[in-house]
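Removed: one protein chain of the complex. Kept in place: all other protein chains.
By written order: A, B and C. Residues from 1 in each chain.
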Amino acid sequence: MAQPFRLSRGGRIDRTRPVRFTFNGRTVEGFHGDSVASALLANGIHLVGRSFKYHRPRGILSHGPDEPSALLSVDRGPGRIDPNNRASVVEARDGLKTLSQNHWPSLEHDIGAVNDLLSPVFVAGFYYKTFMWPRTFWDKVYEPFIRAAAGLGKAPAVPDPDRYANRHAHCDVLVVGAGPAGLTAALAAARTGKRVILADEGPEPGGALLHDVTAEIDGRPAAEWLSATLAELDSRENVVLLPRTTAFGYYNHNHVALAERVTDHVANPGTAPRERLWQVRAGEVVLAGGSHERPLVFADNDRPGILLAESVRVFLNRYGVAPGRRIVFATSGASAYAAALDAKAAGLAVTLVDLRTEAECGPELARLKAAGVEILTGHTVVGSKGTKRVTGLIVAPVDRAGRCGPRRVLDCDCVGMSGGWTPAVHLFSQSRGKLAYDERLDAFLPGTSAQAERSAGAAKGTYDLAEVLKEGFAAGAAAAGSDERKSFTASPTLTGFKPVRAMPTDADPTKVRAFVDFQNDVTAKDIKLAVREGFHSIEHVKRYTTTGMATDQGKTSNMNALGIVAGQLDKTLPGVGTTTFRPPYTPVTFGTLVGPARHALFDPIRTTPIHEWAEAQGALFENVALWRRAWYFPKAGEDIHAAVARECEAVRKGVGIFDASTLGKIEVVGPDAAEFMNRIYVNPWLKLEVGRCRYGLMLKEDGYILDDGVVARIAPDCFHVTTTTGGAPRVLAHMEDYLQTEWPDLKVFLTSTTEQWAVIALQGPKAREVIAPLVDGIDLSPAAFPHMAMRTGTICGVPTRLFRVSFTGELGFEINVPSDHAKAVWEAIWEAGQRHGITPYGTETMHVLRAEKGYIIIGQETDGTVTPDDVGLAGMIAKAKKDFVGKRSLARPDVVASGRKQLVGLVTDDPKLVLDEGAQIVDDPGQPIPMRMLGHVTSSYWSPNCSRSIAMALVADGRALQGRPLHVTTPEGFAQVTVVDPVFFDPKGERIHA
Amino acid sequence: MRRFSLSSLLSESLKGHRGWGRQWRDPQPKPAYDVVIVGGGGHGLATAYYLATVHGITNVAVLEKGWIGGGNTGRNTTIIRSNYLYDESAALYEHALKLWEGLSQELNYNVMFSQRGVLMLAHNLHDVQSFKRHVYANRLNGIDNEWLTKEECKEFCPPIDISGSLRYPVLGGALQRRAGTARHDAVAWGYARGADARGVDIIQNCEVKGIRRDASGAAIGVETTRGYIGAGRIGVVAAGHTSTVMAMADVRMPLESYPLQALVSEPVKPVFPCVVMSNAVHAYISQSDKGELVIGAGTDQYTSYSQQGGLHITTHTLDAICEVFPQFTRMRMLRSWGGIVDVTPDRSPIIGTTPVANLFVNCGWGTGGFKATPGSGHVFAHTLATGSPHAINAPFTLDRFRTGRLIDEAAAAAVAH
Amino acid sequence: MLLIACPYCGNRPETEFRCGGQAHIARPADPAALSDEQWSGYLFVRDNPRGVHAERWNHVHGCGRWFNALRDTVSDRFLETYKMGEKPSRTESTEAGSTPVKSTQAEARA
């Protein structure tokens, strides 16, 4: 018979819409509105998993997100498989495949259960006390074994095809939790017209009202009040209602993070996202997240079929499912009586055991007696029967002094236990509020606030329904700045409980296993052992026993653990204190936090106007910061070396064309432009004539090189500054910082023009001939247009700032044209250059050519610890300037001391050997390790033009070692080199001035 | 102190584990000690341990304002490596790594040091160059660090995607096989137990409020929330709080304290065999023995003592992790937290004397302090015992910032041409 | 993510800003006159207080302006933001626990 434990009536499920999914391959039938947990229980399935350490059989404990044991792997199709899903949170739908975890070979027969037999050895922290001998066994034997047994589900193995969304949102009032308190808070705030967001983790708003089927509000059934309230909220434009949305993180300044499960409950979501991250900046926050029921701590309290009492009530009333036919409720408080009443009303066999004496009980006692339920007051629970399903609860009377009378076994197939309630203060605590302990409620409540928030309802220890509704309304109104208040009439709630830590027992507490943290298998005796060993801080107990460190983060275990520790130390609960509440409230998918920043949208891919052309030419690209830069242009059959050799030769002999658009460009404009340049660069700028260029060097205040680049004076009050590709944002920020905070009086403005201008570098003896027919308004003759000059005019009819500069040592032009015209101009030059053998070249060739000339590259020759003199550029420093950024630091002792690493050239004895960049340099390769290292190779290439390998390096006092032999590390050992001048080609620089 | 071993564990198992006794005492502070260590984290406790075991100085107190191991020791991502570039750093971190290799046996406390390897991925030509520079420098400093092709990276750490389809494709990596991880809490507890057993007083819930100095200006004791405690020498090992403690002796430091966040995923079966660090996307990841992916990245951008940071740091960190390991996109974040890391201008520590006589400081470890714990404790114990630095920590002076003799490990790695 | 009251734009999320470290450390008019000790003090030594901190912020992805702020480094609450060259109306001694920052741009601008 399908769904043997489905009650014939009741529940909010849709009995006309059956759903089928599989659990470990077996088909399970439920109805639309079921959770996987309720559907499993409807079919009498309780055994769903194996515990983390002892691999004990485990069932469903809770209906809610605090479920510690019923964790399933869920398969929603290829690439959509994820571990550790709480059965209570996953909504049942057609086609879902669920699997139990952490067992081998099967759920029923798991050899891991041998750990259960060895449990006397496997106490808390046992692994710190052993596995130390022999030393190598830890890595090779013990740890692999521990790792294999640990973990729960399997990590996903393939990339996730689902889409994840992100939404920054703003509202005046954010209400967390749509139970009675949250609903009235949202109502009150919404009526003021302010923007309200109401979020609830459940598929349906309503909270406890969804299963408090007998309650009445303002004279009508709670369900009616609920639908009327939801109708009003839905009708209001200023309200956003978010079901299936968990508020998981409360960050600075009311920045609250919510995770919305958008389509996990839908069979085929189309293009809609799986989940969405809401980043809400709220004016005010109302925390109405309710509270968590505490399990009872007694021997073998972890058997499948033992649930929280309120969860039994939820499965009965909300899902129409009987978790068992003979239910024993064990409690120390009143709320379990309501569950017992509903179970009785559903025709189930019910017994209730209450630790409290009759005198300590309230009106709930008489109500349950009147319903004909057997009640054993003044009784404790000392154990349970059954292995893969509970078959009995062992109880015993207990006297004032805690001594137990004769044991009695109550046969049952389900237990509902309740050890009291703990307000959910996680988000309040994350908001940095201070908690205050309430003796009467035996709980920590929100105390002093640090941010603009307030709590209402069970989240602050208020359990009576009328009071909860009133408190919610007041909180919502106040949050919206309204002083309207409203009270409600409602049927009374059965409240009040007697705090209990470990239940009194007649057994030896150091022998029996009474579970406190179900998922991490932490027992009461583990916690007592920790305290005995000197772990007195609650943080120490948590880390030593791992209680509260599982995926439920202690929602059902923290207070019991804290109570046991306080008892051992003879302190009050506040005397011991709580561990820190940290985001997330419940686990959040990585994908949700990542949102759309995946694949091509992980990072912007910056390309230049010439990118497509280069791709068409078969270029390979390299990443430089966020840019893609053409690396080299291999022809058929060429590897990088062959291609670069060809490209280098073409530039030296004919003409090469190179895309330098990624260079940073800043327009420095204003009457004080030259003065500003004087202060920020090492060079002099006041006398630079209009139309001339200078190679600028910029330092940080600590004297080390920050960036370099060619600067042209466009006008007396305007400089065109170029920076390195990687340095562009850094240099602009560096300049703005000094301008605004140190020299606000200077009249000068900075504008980034990096992407206004594309830069076509044309380098080689034939460069001038190629562009001559294309350029108008500029006399290209050497006399009129010398090296390091800039002229404005047009090329192919497009306005240009034509620089005569060279990073290759050849006659060179850098043709700056507005970006959207760049491709057309490039193609025109490409055409004109065909008869001169024009060849495109990439960054690799650029590196080789500039190294042949001994030009440095920021970030390769420099690494943030290199001064101008180190790289032989001290000559660029303007002697006359009294100050510039970094100058004072150049006078510091260690900067002027000898032994600094200086730029030199290195030539290998074997001209064919190309050294590794980053290779270390020593004078004596025979010295013992650790060897004295003199420096490292910064740049190293095969130089076609020198037909040998060349390298640049930074070597201690290198300039004094010209002609001397040194030794450089290679993968095999060392290679001998000779120190030379770093300029390998055309040292007199005739070609550049052609 | 009962000795830990399989036999003692089995015998106690039969007697309900009643015989273990306390791992460290909870003594009342004595009026004075030869050495007072301010800060009960891994470095402070290690200092006390080596003072006792190496230098025979046991009239020592470790003052901790909260619970031992509660600061950065309990908040880091437990990565241990010594493949640093400069000779001074290489010597310091290798000294620590050698001590790690025998630490469980030395302390008779399983700190679960596992040499599963740390692999630094190169995503661009600059990374390749920078890592090779490290590999060669490490070779000449006697530190194991080898350059791997991307195929070898994939072989060593199968979850890595070398298909080249990533935004920043993996070009290769630098692997230190002797590097790995350890159980951070156990390091603090192991050192505490060892020091306590040799007579060192570990005094928790004891916050230092002032440093008392004599007429000559020499430090002679500390004011605490549990009364005044005299000291022959004071060693400040307070990490993120160093500036505030040193200010009590009018010593201003080149330090800024930032929140450093980290997070763990839900526990899963073994899937990630080693530690992977990636500079270009700036994140690092390993899997703990309990099965959680342990993930960290950079600091927040402003100074803070709140041990909390912004959500955008977490999302940027996970962007990076899911870019390099797309298969982890469906994993769930279980918990995120923050520490307070004290950062120096050159990202290297300060271990040695201060301008105030009898006052010594060990700080500035920034985001990389856990890996140095044994080495830091050992050399600082030498400094406190002898009054002058050990050869290994001699370069890490406070004065280096005046002379410009910086040891800037971060600069070498970060600059992209 | 902090909410920072830019003196020019009003409340804006932290990701639009860059923190520039401790404020009011003016660059010496004549650096050459400083000893190495004084110069390293200017470059590197910072108060790094556990409490109210005067610091520099740049609204880099906004109006582009640098400004100063007083922030409590324990609660991360901003006491005040003020333009470059101005003095804060509050000194460190005044109480750190002022009213929480108004949290939506609308209110801050209204």
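As a convention for this text, a residue touches a chain if its C-beta (ideal position, glycine included) is under 8 Å from a C-beta of that chain, and two chains touch if they have at least 3 such contacts.
We take it that contacts and distances are computed from a predicted model.
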Options "Phosphate transport system permease protein PstA", "ABC transporter ATP-binding protein", "Multisubunit potassium/proton antiporter, PhaG subunit" or "Sarcosine oxidase subunit gamma": UniProt name of the undisplayed chain: "Sarcosine oxidase subunit gamma"
Touched by the hidden chain, restricted to displayed chains: A, C
Omitted-chain contact residue, chosen from A:Gly153, A:Gly595 or A:Gly809: A:Gly595
Identified contact with the non-displayed chain, of A:Ala223, A:Val798 or A:Val907: A:Val798
Selected from A:Arg326, A:Lys486 or A:His821 as touching the chain missing from the view: A:His821
In subunit A, positions touching the absent partner: 163-170, 195, 237, 239-240, 242, 260, 262-263, 270-273, 276, 279, 281, 595-597, 600-601, 603-609, 626-627, 667, 669-672, 747-749, 751-757, 794, 797-799, 818-821, 823-824
Interface with the unshown chain - residue positions in subunit C: 1, 8-9, 12-13, 15-16, 61-65, 104-106, 109-110
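Here, only the chains that are shown with their structure count from here on.
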Whole-Å gap separating subunit A and subunit C, where each centre is the average of the chain's CA atoms: 27
Inter-centroid spacing, subunit B versus subunit A (mean Cα positions, whole Å): 22
Subunit B and subunit C, separation of their C-alpha mean positions in angstrom: 30
Residue list for subunit A, restricted to those that touch at least two other chains: 251-252, 255, 279, 432, 702, 889, 892-893
Interface hub residues of subunit B, defined as touching at least two other chains: 306, 308, 310-311, 345, 402-403
Complex contact set, residues of subunit B against subunit C: 241, 243-244, 247, 252-257, 301-306, 308, 310-312, 342, 344-345, 401-403
Touch list for subunit C against partner subunit B, complex: 1-2, 14-15, 18-19, 21, 36-37, 40-41, 43-50, 53, 55, 71, 73-76
Sites on subunit A touched by subunit C in the complex: 168, 170-172, 251-255, 279, 281-284, 432, 450-452, 701-702, 733, 736-737, 740-742, 744, 882-883, 887-889, 891-893
